[in-house]
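Heads up, one of the protein chains got dropped from this complex, but the rest are sitting where they should.
As written, the chains take the letters A and B, and residue 1 is the first residue of each chain.
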Amino acid sequence: MAHTFNVDTQAPQQSIDITEKVVAAVAESGVDDGFCHVMVLHSTASIIINETADPNIGRDVIDALGRAVPTRSDWLHDRIDDNAHSHIKAAILGPSEMIAIDQGALVLGKWQEIMLIEFDGPRERQVSVRFLSS
Amino acid sequence: MAHTFNVDTQAPQQSIDITEKVVAAVAESGVDDGFCHVMVLHSTASIIINETADPNIGRDVIDALGRAVPTRSDWLHDRIDDNAHSHIKAAILGPSEMIAIDQGALVLGKWQEIMLIEFDGPRERQVSVRFLSS
Partner (left out) sequence: MAHTFNVDTQAPQQSIDITEKVVAAVAESGVDDGFCHVMVLHSTASIIINETADPNIGRDVIDALGRAVPTRSDWLHDRIDDNAHSHIKAAILGPSEMIAIDQGALVLGKWQEIMLIEFDGPRERQVSVRFLSS
(Lines give C-alpha, C1' and ligand atoms only; values in the text may rest on other atoms or scores of the structure.)
Protein backbone atom coordinates (compact mmCIF):
# COMPACT_ATOMS: atom_id res chain seq x y z
CA MET A 1 0.00 0.00 0.00
CA ALA A 2 3.00 2.30 -0.45
CA HIS A 3 3.26 4.30 -3.62
CA THR A 4 5.84 6.84 -4.79
CA PHE A 5 5.91 8.99 -7.88
CA ASN A 6 8.26 11.64 -9.18
CA VAL A 7 7.45 15.12 -10.43
CA ASP A 8 9.90 16.94 -12.67
CA THR A 9 9.50 20.63 -12.08
CA GLN A 10 10.55 23.10 -14.78
CA ALA A 11 10.98 26.42 -13.00
CA PRO A 12 12.44 27.88 -9.80
CA GLN A 13 8.93 28.26 -8.41
CA GLN A 14 5.92 26.47 -9.81
CA SER A 15 2.60 24.88 -8.87
CA ILE A 16 1.70 21.52 -10.41
CA ASP A 17 -1.64 19.74 -10.13
CA ILE A 18 -0.90 16.16 -8.97
CA THR A 19 -4.50 15.11 -8.29
CA GLU A 20 -4.61 12.61 -11.16
CA LYS A 21 -1.44 10.91 -9.96
CA VAL A 22 -2.88 10.59 -6.46
CA VAL A 23 -6.19 9.28 -7.84
CA ALA A 24 -4.23 6.64 -9.79
CA ALA A 25 -2.36 5.66 -6.62
CA VAL A 26 -5.66 5.29 -4.74
CA ALA A 27 -7.04 3.05 -7.50
CA GLU A 28 -3.89 0.94 -7.43
CA SER A 29 -4.05 0.63 -3.64
CA GLY A 30 -7.49 -0.92 -3.71
CA VAL A 31 -8.46 1.06 -0.60
CA ASP A 32 -12.21 1.65 -0.56
CA ASP A 33 -12.59 3.53 2.71
CA GLY A 34 -9.84 5.12 4.71
CA PHE A 35 -7.23 7.80 4.20
CA CYS A 36 -4.55 8.82 1.78
CA HIS A 37 -1.43 10.69 2.97
CA VAL A 38 0.42 12.67 0.30
CA MET A 39 3.87 13.93 1.28
CA VAL A 40 6.71 15.49 -0.69
CA LEU A 41 10.03 14.13 0.62
CA HIS A 42 11.92 17.42 0.37
CA SER A 43 12.30 20.54 2.50
CA THR A 44 11.98 23.16 -0.26
CA ALA A 45 8.67 22.05 -1.76
CA SER A 46 5.15 21.61 -0.39
CA ILE A 47 1.86 19.81 -0.93
CA ILE A 48 -1.30 21.91 -0.68
CA ILE A 49 -4.97 21.53 -1.48
CA ASN A 50 -6.65 24.35 -3.39
CA GLU A 51 -8.29 25.16 -6.71
CA THR A 52 -6.53 24.45 -10.00
CA ALA A 53 -9.46 25.14 -12.36
CA ASP A 54 -7.72 28.50 -12.58
CA PRO A 55 -4.00 27.59 -12.61
CA ASN A 56 -3.22 31.19 -11.68
CA ILE A 57 -4.22 30.47 -8.08
CA GLY A 58 -1.03 28.47 -7.58
CA ARG A 59 0.93 31.34 -9.09
CA ASP A 60 -0.79 33.81 -6.78
CA VAL A 61 0.10 31.66 -3.76
CA ILE A 62 3.76 31.66 -4.85
CA ASP A 63 3.62 35.41 -5.53
CA ALA A 64 2.11 36.16 -2.11
CA LEU A 65 4.73 34.09 -0.30
CA GLY A 66 7.42 35.86 -2.34
CA ARG A 67 6.21 39.23 -1.08
CA ALA A 68 6.11 38.06 2.55
CA VAL A 69 9.42 36.16 2.33
CA PRO A 70 11.89 38.02 0.08
CA THR A 71 14.28 35.85 -1.93
CA ARG A 72 17.30 37.82 -0.75
CA SER A 73 17.12 39.22 2.75
CA ASP A 74 20.15 38.35 4.89
CA TRP A 75 18.71 34.95 5.83
CA LEU A 76 21.23 33.03 7.94
CA HIS A 77 20.95 29.87 5.82
CA ASP A 78 22.03 31.85 2.75
CA ARG A 79 25.57 31.87 4.18
CA ILE A 80 25.93 28.21 3.23
CA ASP A 81 23.27 27.84 0.56
CA ASP A 82 21.15 30.26 -1.45
CA ASN A 83 17.71 28.85 -0.83
CA ALA A 84 16.65 30.01 2.65
CA HIS A 85 13.49 31.55 1.20
CA SER A 86 12.56 28.15 -0.30
CA HIS A 87 12.88 26.42 3.08
CA ILE A 88 10.85 29.12 4.84
CA LYS A 89 8.01 28.96 2.30
CA ALA A 90 7.98 25.15 2.40
CA ALA A 91 7.75 25.25 6.21
CA ILE A 92 4.79 27.63 6.01
CA LEU A 93 2.78 25.53 3.54
CA GLY A 94 3.94 22.19 4.95
CA PRO A 95 5.02 18.94 3.25
CA SER A 96 1.84 16.87 3.39
CA GLU A 97 -1.94 16.60 3.23
CA MET A 98 -4.27 13.89 4.51
CA ILE A 99 -7.39 13.14 2.44
CA ALA A 100 -10.21 10.75 3.27
CA ILE A 101 -11.18 8.00 0.81
CA ASP A 102 -14.85 7.06 0.48
CA GLN A 103 -15.87 4.17 -1.81
CA GLY A 104 -12.54 4.43 -3.59
CA ALA A 105 -12.81 8.18 -4.23
CA LEU A 106 -10.90 11.03 -2.60
CA VAL A 107 -13.16 13.14 -0.36
CA LEU A 108 -12.45 16.57 -1.84
CA GLY A 109 -14.70 19.56 -2.36
CA LYS A 110 -15.75 20.62 -5.87
CA TRP A 111 -12.94 23.20 -6.05
CA GLN A 112 -10.24 21.26 -4.23
CA GLU A 113 -7.32 19.69 -6.04
CA ILE A 114 -3.90 18.54 -4.81
CA MET A 115 -0.89 20.60 -5.80
CA LEU A 116 2.84 20.25 -5.47
CA ILE A 117 4.45 23.66 -4.96
CA GLU A 118 8.07 23.93 -6.04
CA PHE A 119 10.16 26.60 -4.29
CA ASP A 120 13.68 25.60 -5.41
CA GLY A 121 13.46 24.11 -8.86
CA PRO A 122 13.79 22.88 -11.41
CA ARG A 123 14.25 19.51 -9.72
CA GLU A 124 12.96 15.96 -9.64
CA ARG A 125 10.66 15.76 -6.62
CA GLN A 126 9.62 12.53 -4.94
CA VAL A 127 6.05 12.27 -3.63
CA SER A 128 5.08 9.52 -1.20
CA VAL A 129 1.46 8.33 -1.12
CA ARG A 130 0.49 6.06 1.76
CA PHE A 131 -2.84 4.61 2.78
CA LEU A 132 -4.87 3.64 5.79
CA SER A 133 -7.86 1.40 5.43
CA SER A 134 -10.69 1.89 7.92
CA MET B 1 -17.99 6.51 10.52
CA ALA B 2 -18.37 9.44 8.14
CA HIS B 3 -19.91 12.64 9.40
CA THR B 4 -20.57 15.96 7.71
CA PHE B 5 -21.91 19.18 9.13
CA ASN B 6 -22.53 22.62 7.72
CA VAL B 7 -21.41 25.96 9.08
CA ASP B 8 -23.21 29.12 8.01
CA THR B 9 -20.75 31.98 8.14
CA GLN B 10 -22.01 35.54 8.52
CA ALA B 11 -19.15 37.75 7.37
CA PRO B 12 -16.56 38.01 4.58
CA GLN B 13 -13.89 36.85 7.04
CA GLN B 14 -14.67 35.16 10.33
CA SER B 15 -13.42 32.55 12.79
CA ILE B 16 -15.92 30.09 14.24
CA ASP B 17 -15.28 27.60 17.03
CA ILE B 18 -16.45 24.19 15.78
CA THR B 19 -15.03 22.09 18.64
CA GLU B 20 -18.44 21.13 20.03
CA LYS B 21 -19.62 19.95 16.64
CA VAL B 22 -16.52 17.78 16.27
CA VAL B 23 -16.91 16.42 19.81
CA ALA B 24 -20.50 15.46 18.96
CA ALA B 25 -19.31 13.70 15.80
CA VAL B 26 -16.73 11.75 17.83
CA ALA B 27 -19.41 10.66 20.31
CA GLU B 28 -21.68 9.60 17.44
CA SER B 29 -18.85 7.64 15.81
CA GLY B 30 -18.31 5.47 18.84
CA VAL B 31 -14.53 5.60 18.28
CA ASP B 32 -12.71 5.16 21.60
CA ASP B 33 -9.12 5.28 20.42
CA GLY B 34 -7.89 6.48 17.10
CA PHE B 35 -7.98 9.66 15.06
CA CYS B 36 -10.39 12.25 13.85
CA HIS B 37 -9.81 14.13 10.57
CA VAL B 38 -11.60 17.45 10.22
CA MET B 39 -11.58 18.99 6.74
CA VAL B 40 -13.43 21.88 5.17
CA LEU B 41 -14.44 20.96 1.61
CA HIS B 42 -13.75 24.39 0.09
CA SER B 43 -10.70 26.25 -1.17
CA THR B 44 -11.39 29.65 0.44
CA ALA B 45 -11.78 28.51 4.06
CA SER B 46 -9.54 26.68 6.52
CA ILE B 47 -9.54 24.52 9.64
CA ILE B 48 -7.04 25.46 12.35
CA ILE B 49 -6.39 24.57 15.98
CA ASN B 50 -5.79 27.43 18.40
CA GLU B 51 -7.29 29.16 21.42
CA THR B 52 -10.88 30.42 21.39
CA ALA B 53 -11.19 31.32 25.09
CA ASP B 54 -10.36 34.76 23.72
CA PRO B 55 -12.33 34.89 20.43
CA ASN B 56 -10.13 37.81 19.36
CA ILE B 57 -7.31 35.38 18.56
CA GLY B 58 -9.20 34.21 15.48
CA ARG B 59 -9.72 37.84 14.50
CA ASP B 60 -6.01 38.56 14.97
CA VAL B 61 -5.12 35.60 12.74
CA ILE B 62 -7.41 36.98 10.02
CA ASP B 63 -6.01 40.49 10.53
CA ALA B 64 -2.39 39.27 10.27
CA LEU B 65 -3.08 37.34 7.07
CA GLY B 66 -4.83 40.43 5.69
CA ARG B 67 -1.70 42.50 6.21
CA ALA B 68 0.55 39.88 4.58
CA VAL B 69 -1.89 39.15 1.73
CA PRO B 70 -3.68 42.35 0.65
CA THR B 71 -7.26 41.95 -0.56
CA ARG B 72 -6.57 43.91 -3.74
CA SER B 73 -3.10 43.53 -5.19
CA ASP B 74 -3.13 42.60 -8.87
CA TRP B 75 -3.51 38.88 -8.12
CA LEU B 76 -3.85 36.94 -11.37
CA HIS B 77 -6.94 35.05 -10.20
CA ASP B 78 -8.75 38.36 -9.67
CA ARG B 79 -9.04 38.64 -13.46
CA ILE B 80 -11.75 35.97 -13.41
CA ASP B 81 -12.93 36.14 -9.81
CA ASP B 82 -12.42 38.58 -6.97
CA ASN B 83 -11.26 36.25 -4.24
CA ALA B 84 -7.60 35.47 -4.91
CA HIS B 85 -6.68 36.67 -1.42
CA SER B 86 -9.16 34.13 0.05
CA HIS B 87 -7.55 31.24 -1.84
CA ILE B 88 -4.04 32.33 -0.83
CA LYS B 89 -4.93 32.57 2.87
CA ALA B 90 -6.76 29.23 2.78
CA ALA B 91 -3.69 27.60 1.20
CA ILE B 92 -1.47 29.02 3.94
CA LEU B 93 -3.62 27.78 6.85
CA GLY B 94 -4.65 24.55 5.11
CA PRO B 95 -8.02 22.75 4.89
CA SER B 96 -7.68 20.10 7.60
CA GLU B 97 -6.43 19.01 11.00
CA MET B 98 -5.87 15.54 12.42
CA ILE B 99 -6.60 15.02 16.11
CA ALA B 100 -6.04 11.89 18.19
CA ILE B 101 -8.92 10.33 20.16
CA ASP B 102 -8.17 8.76 23.54
CA GLN B 103 -10.96 6.99 25.45
CA GLY B 104 -13.54 8.81 23.37
CA ALA B 105 -12.04 12.26 23.95
CA LEU B 106 -10.13 14.51 21.55
CA VAL B 107 -6.46 14.81 22.53
CA LEU B 108 -6.16 18.59 22.66
CA GLY B 109 -4.19 20.85 24.97
CA LYS B 110 -5.95 23.03 27.53
CA TRP B 111 -5.92 26.03 25.18
CA GLN B 112 -6.56 24.23 21.91
CA GLU B 113 -9.89 24.36 20.15
CA ILE B 114 -10.87 23.70 16.54
CA MET B 115 -11.83 26.65 14.36
CA LEU B 116 -13.22 27.14 10.91
CA ILE B 117 -11.74 30.25 9.30
CA GLU B 118 -13.89 31.85 6.62
CA PHE B 119 -12.04 33.92 4.01
CA ASP B 120 -14.80 34.42 1.42
CA GLY B 121 -18.11 34.58 3.21
CA PRO B 122 -20.81 34.69 4.06
CA ARG B 123 -21.40 31.15 2.81
CA GLU B 124 -22.58 27.73 3.86
CA ARG B 125 -19.45 25.66 4.46
CA GLN B 126 -19.35 21.89 4.54
CA VAL B 127 -17.06 20.21 7.08
CA SER B 128 -16.18 16.52 6.74
CA VAL B 129 -15.26 14.58 9.89
CA ARG B 130 -13.80 11.13 9.36
CA PHE B 131 -12.43 8.59 11.81
CA LEU B 132 -9.76 5.96 12.18
CA SER B 133 -9.98 3.42 14.96
CA SER B 134 -6.71 2.06 16.29
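In the analysis below, a contact is a pair of C-beta atoms (placed from the backbone, for glycine too) under 8 Å apart; a residue touches a chain by one contact, two chains touch by 3 or more.
For clarity, every value in this text was computed on a predicted model and none was experimentally measured.
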*Taking the full complex into account, what residues of subunit A touch the chain not shown?*
1-2, 37, 39-43, 68-69, 75-77, 79-81, 84, 87-88, 90-92, 94-96, 98, 126, 128, 130-133
*Touch list for subunit B against the chain that is not drawn*: 34-35, 48-51, 54, 56-57, 59-61, 63-65, 67-68, 92-94, 97-100, 102, 107-112, 132, 134
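By definition in this document, only the chains that are shown with their structure count from here on.
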*asked:* Using Cα averages as centroids, what's the distance between subunit A and subunit B in whole Å?
replied: 20
